[in-house]
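One chain of protein is taken out of this complex; the other chains stay put.
Order of writing sets the labels: A and B. Residues in every chain begin at 1.
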Amino acid sequence: MTDIWVAAVVVLVALIVLTMVRLIAGPTVPDRVVALDAINTLTVAAMILLAVIYEQIIFVDVAIVYALLSFVGTLFIAKYIGGELGQ
Amino acid sequence: MIDILNGLVLIGLLVSALFIVRCRDLLSAAISFGIFSFLLSLEFYILQAPDVAIAEAGIGAGLTTAIFIVAIRGTTRWEGVRE
Partner (left out) sequence: MIADTIILVCIAIGLVFNTLGVIGILRFPDVYTRLHAETKTTTFGTIFLSLAVIVYAISRLLSDGDAQFLTLSVHTFVALIALAFTNATGAHAIARAAHRSGQVPSPAVIDRYSEGDA
């Protein structure tokens, strides 16, 4: 049963590496922010699955903190791109 | 299987670090630095150090990206351009 969880995490990390193609190739900055958002979501999913693999319950709390803090970074970059940050 | 996981995360770290160095657009470099610190946090998590992972996520995601954006707003966005 553990092999199934590990295989799922390997697929998620492979998807993260594939998403970095859009980070490098993206012609404009909003494309790169979309790649950042996708990598955030996939990383939170990988962290939740890794907590089951290691059988440590405290590991899930890292995923909660990560999901809330990555939102701050995304919002800050979006405010700067939209020109709403003031000068 | 865990070795494959480590290798994939390290490939991602290498690609994002090279992109930070090579890119001329400093805003794209700041975004790529955010991705770099997220992947570093995931690597700490895989090595079973959740306290270091929480510190890296908080500093890398919340604080450093915001400070870099404030610094870019105060100067110029493109590398090598003088106003």
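FYI, a contact is a pair of C-beta atoms (placed from the backbone, for glycine too) under 8 Å apart; a residue touches a chain by one contact, two chains touch by 3 or more.
All of these numbers come straight from a predicted model, not from anything done at the bench.
Among the chains in view, which touch the chain not shown?
A
Which parts of chain A are in contact with the chain that was left out?
Interface residues of chain A facing the absent chain: 1, 4-5, 8, 11-12, 15, 18-19, 21-22, 28-31, 33-35, 37-38, 41-42, 44-45, 48-49, 51-52, 57, 60-61, 63-64, 67-68, 70-71, 74-75, 78-79, 81-84.
One rule holds in what follows: only the chains that are shown with their structure count from here on.
Where on chain A does chain B make contact in their complex?
Residue positions touching the partner: 3, 6-7, 9-10, 13-14, 16-17, 20, 23-24, 29, 32-33, 35-36, 39-40, 43, 46-47, 50, 54, 56, 58-59, 61-62, 65-66, 69-70, 72-73, 76-77, 80-81, 85, 87.
Can you tell me which positions in chain B touch chain A when the two form their complex?
Touch list, chain B to chain A: 1-2, 4-5, 8-9, 11-12, 15-16, 19, 25, 27-28, 30-32, 34-35, 38-39, 41-42, 45-46, 48, 50, 53-54, 57-58, 61-62, 65-66, 69, 72-73.
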